[in-house]
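The structure that follows is given in the form of structure tokens.
Removed from the display is one protein chain of the complex; every other protein chain stays in position.
Residue numbering begins at 1 within each chain, and the chains themselves are lettered A, B, C, D and E in the order written.
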């Protein structure tokens, strides 16, 4: 089956991101397809390249990045939610004349259309709320 | 009176940051002293220099920065909470070899000792939870 | 010494106000802020306990701007609207401020 | 078509599970995850409704890793532990997944 | 009967979720998807009349809800039991063309949906 997974929680702050990560791993293990990851609301912080979790704790952002790379997943961070929360790629950094960008390269900023398109064309949509 | 104000919510994601901001403004207007602002948990995102809220909405981070500058407030962002959430100053960027830093210059990263010290020496401690 | 209790969650979905009311002492005050303002409406799940608390002499306040933003007009009797200036004054009148969230 | 309902809040502090139980149809399933796992304990505020739902044929599951992390051992009868593989399978068996949080 | 049902269960100003749900519904309409919005639990406060979000320096959420029809979103539902539990009725709402759904009708809405977006 073709899944869309929506993540609304930041790592560490809520359990949503971890649950979503484990769910995605399990569905891929079962041979299902993960059409799109959509990071929305506080979920956009999953795309930050600047987090430094303690060495003896799970690095959830790192885990997401590895999963995305390994399975060549389409990981979209909602651009409107990200701008409000200070998660920027190089293009938005330039557009808003900000001193830095912080989106990890495995993620793409894009609009809500990406959520709707995925939702309209997949078999299952699962939301992980915070 | 001497106040310590603890902020646990990020702007936009919860109402905590706005309530805290209005409370701080009111206490300063009444001639009270704001000994320390302590940004903890998701409150550390108040210190981000990268947020780009829509032009027709309140820019709460900007409002905090102006208040801090105007009243020369001591605004501490908890370093442990900030590192986990990807809010870094230049020193931590270097220490963790990260590509960028994103803490606005009006804020300082420091430890929980700053919360305890403020709490022990002020008259009132007010927490704004998310 | 007395305590100011702030509550920022709606009692229709969350038990913070209920817990607060159980722990409130005679000299204390309660201030409903943010979504806590929903606790002040006539059909509030805590309406009875709020009225009892008020009868015991516990001051019950609601942050007017939060109530106004949410369209809340017909509030329970004995709940006094206040503003951020009043919030600061209440903080000064009580030694401790406990936030229920 | 049927729905899988996930609930991630504890019914001791939040009404999500209660709302979910009111809206659940005969063919649906409920999966308790994260703090939702507290809903599966014997003293759960929703214990009665969960048992009734189960009697109506609604499958009630709890994510075992979340229950285990929280130390929850003596769970209500008729609540079946499952893992993330089971979560995925439940998602496939139901057309829609509604998350109560 | 709608392909996508967006269930919005949170209050208008306590978090960003109400607005996030509304934006998702507008995006679905822009992409000409068959979309329905269901307000339930604390979400019914989103449609409560007399909101003055300027008091907390925010934009009115109720107005955006009213504008949904303009953007082609015809199906806006309110869970009736959530409404009555809060002492509200149809006249308490700022929306005109809203349809109240009892539990059975709400179950039917969910049962015919192809996808649910949960907010």
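One rule holds in what follows: a residue touches a chain if its C-beta (ideal position, glycine included) is under 8 Å from a C-beta of that chain, and two chains touch if they have at least 3 such contacts.
Keep in mind that this is a model prediction, so the values were computed, not measured.
K.L.:
Thinking of the complex as a whole, which visible chains are touched by the chain that is not shown?
P.N.:
Across the whole assembly, the hidden chain touches A, B, C, D.
K.L.:
Quick one: say which of C:2, C:54 or C:85 touches the chain that got left out.
P.N.:
Among C:2, C:54 or C:85, only C:2 touches the chain that is not shown.
K.L.:
Among B:1, B:28, B:58 or B:119, which residue is in contact with the omitted chain in the full complex?
P.N.:
Selected residue, touching the omitted chain: B:119.
K.L.:
Quick one: say which of D:41, D:58 or D:88 touches the chain that got left out.
P.N.:
D:41
K.L.:
Kindly state which of the options C:54, C:85 or C:98 is in contact with the chain not pictured.
P.N.:
C:98
K.L.:
Just the residue numbers, please: which parts of chain B touch the chain that's not shown?
P.N.:
Touch with the absent chain occurs at residues 6, 8, 40-42, 80-81, 84, 111-113, 115-117, 119-120, 122, 124-125, 127, 129.
K.L.:
Where does chain D touch the missing chain, residue by residue?
P.N.:
8-10, 12-13, 34-35, 38, 41-43, 64-66, 68-71, 73
K.L.:
Suppose we count only contacts with the excluded chain; which residues of chain C make the list?
P.N.:
1-3, 15-16, 19, 22-23, 25, 95-101
The rule is short, and it goes like this: only the chains that are shown with their structure count from here on.
K.L.:
Can you tell me which chain lies farthest from chain C, using the average of the Cα atoms as each chain's centre?
P.N.:
Between chain C and every other chain, the largest centroid distance is to A.
K.L.:
If you average the CA atoms of chain C and of chain D, how far apart do the two points sit, in angstrom?
P.N.:
33
K.L.:
So, what's the distance in Å between the C-alpha centres of chain B and chain A?
P.N.:
It comes to 26 Å between the two C-alpha centres.
K.L.:
Going by the contact rule already set, what residues in chain D reach two or more other chains?
P.N.:
Within chain D, the residues that touch at least two other chains are 15-16, 95-97, 99, 101.
K.L.:
Please list all residues of chain A that touch 2 or more other chains.
P.N.:
Each of 8, 41-42, 84, 124-125, 127, 129 in chain A touches at least two other chains.
K.L.:
Give the pairs of chains that touch; include all such pairs.
P.N.:
In this structure, the chains touch in these pairs: A-B, A-D, A-E, B-C, B-E, C-D, C-E, D-E.
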